[in-house]
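Right, one structure below, let's go through it.
For this view, one protein chain was removed and the others were kept in their places.
Order of writing sets the labels: A and B. Residues in every chain begin at 1.
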Amino acid sequence: MSRSDRLVPILLAIAGAMFAAAPFVIDTAPDESTMGLVQRIFYFHFPSAMSMLISALICGVASAMFLFRRDPRADRVAVSAAELTVVFGIMTLVTGPLWGRKAWGVYWAWDARITSTFVMWMVFNAYLLLRRFGGAGSEVLAAAVGLFGMVLVPFIRWSVDLWRTLHPSTSVLPNLPVSMGIPLYFCWAAFTVLLVALLLIRMRLERQRAWLDDAYLSVED
Amino acid sequence: MSAAASDSPSDFSRVRLQGISRHYGRRRALANVTLDCAAGVVTGLFGPNGAGKSTLLGVLSTFVRPSSGAISYGDRTAEQWGDALRSRIGVLGHDLFLYGDLTAFENLLFFARLYGLPNPGEVVARALDKARLTDRAHDRVGAFSRGLRQRLALERALIHSPQLVLLDEPFTGLDDASAALLIERLRQLATSGAIVVMATHDFDLADGVVDEAVCLSSGRLVPMPGAGPLRQRYRDALSRERA
Partner (left out) sequence: MGVLRAAWLIARKDFRIEVRSRELIYTAIFFAVACLLIFAFAFVYNGRAIDHAAAGIVWVSIVFAGTLALGRTFERERQGDTLRALLLSPVERPAIYLGKLMAMLVFLTGIVVVILPLSALLFDAPIFRTPGLLAAILATGILGFAAVGTLFSAMLVRASSRDVLLPIVLYPLTLPALIGGMQGTVALFSTEPDLALAQNWLAMLIFFDVVFVILALWTFAPAMRE
């Protein structure tokens, strides 16, 4: 058992405690003037979007490393991160429209940011589909998708922004009153801890699969 | 790259595989294969279907990256050679590496140019002559029979006079006369100092040309010592392996 594996239960415990406390922390924030109670979705929506972005970034960097160096460890990081990108993406894509319904009156307003999230989510779904159905050697192909997907992020943002913009602008964050800032950063921290814990667990699974493959091979020898 | 290809041939006198393994997931295609192929020698590669013959040829052709182990071409590794190494290797694959929509002449001309050969037109004319396809030079390859395509594919593989010749089932589809010519051709290649590695199932034809024989059994290399007919040596080797 490696050092990172020993970290997992601790991280999970921290994340569990933080998520248990999250409703109470969020409760301390005041109701937002126009959105009311629904605004509180934001405390989960924003951190899950950030977690998705971080996972995508990890997947992209690990994919590039696997593509050029063919280190199987990099591939294990990439596939774990890709799955988390999709999972956090689902969370973002579910909470986004709930917010949108109240803010703009429709669930899906083709707002720039949620649209680019959707596109990115599709890219990393393509990554997973390739690995699932591409047959032998598909991990190399998937690595190219991961790398291209990461490089694509700014272009998706650029093109979708040029196409449509409705979303609360990025400057919202620093201007946030402290009473709303504390719960937001608290939830963001909780999501990040969860992200790291899940990533480590998923990587351990991949590592054990690789170990099992090696064991099979050495039994044959 | 042509400068590297015109180096003295002496630095390409043998190809050495050391402890080569290649696995696809849990399937072991090659297990710890060590093999030494020398210039002037035709090495025969035998073994049942799926034993790893094609993978071994793929590793030798630099196309398949081994999971572990080292290969040296002459005194250098593939990385040290770079792109120039590929101009010294000729491969006759199981799929024939020919474009069905192009004529025999166009196929050879395309590859002659891709290998950067001087006077590609002449080289192609000579190659067509060796394949005895001069009169069908301007027919589409897609309309050829398997045997004719096989003959053309051999000349395509040899068009740049490679020093390492890798052949996967070269006798497929050949009639007796063509097979005899192929054997003659392989003998010439070996005498001229090429390293020839050939995977085949045809023991009777291989008997006339193979200098050294090895067989693969589920990815492991088994020597086939002795001087008798290959079929017998193959049976002995496999039964020893199973015992």
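As a working rule, a residue touches a chain if its C-beta (ideal position, glycine included) is under 8 Å from a C-beta of that chain, and two chains touch if they have at least 3 such contacts.
Computed from a predicted structure; not experimentally measured.
Participant: With the full complex in mind, choose from A:Pro47, A:Gly100 or A:Gly149 the residue touching the hidden chain.
Facilitator: A:Gly149
Participant: Looking at A:Tyr107, A:Trp158 or A:Trp211, which residue reaches the missing chain?
Facilitator: Of all options in A:Tyr107, A:Trp158 or A:Trp211, contact with the hidden chain holds for A:Trp158.
Participant: If I consider the whole complex, including the chain that's not displayed, which of B:Val41, B:Ile71, B:Ala84 or B:Leu181 touches that chain?
Facilitator: Reading the full complex, the residue touching the unseen chain is B:Ala84.
Participant: Using the touch definition up top, pick the residue from A:Met52, A:Leu67, A:Cys187 or A:Leu217 that touches the left-out chain.
Facilitator: Counting the whole complex, the residue in contact with the absent chain is A:Leu67.
Participant: Please output the residues of chain A touching the missing chain, sorted low to high.
Facilitator: 67-68, 119, 122-123, 125-126, 129-130, 133-138, 140-141, 143-145, 147-149, 151-152, 155-156, 158-160, 162-163
Participant: For chain B, which residues reach the chain that was dropped from this view?
Facilitator: 1-2, 5, 58, 61-65, 83-87, 89, 91, 93-102, 106, 110-111, 113-116, 140, 156
Keep this in mind: only the chains that are shown with their structure count from here on.
Participant: Averaging over Cα atoms per chain, report the distance between chain A and chain B in Å.
Facilitator: 49
Participant: Which bits of chain B are touching chain A when the two form their complex?
Facilitator: That would be residues 23-26, 28, 31-32, 65, 218 of chain B.
Participant: In the complex of these two chains, what residues of chain A are touching chain B?
Facilitator: Result: residues 70, 136, 213, 216-217, 220-221 of chain A touch chain B.
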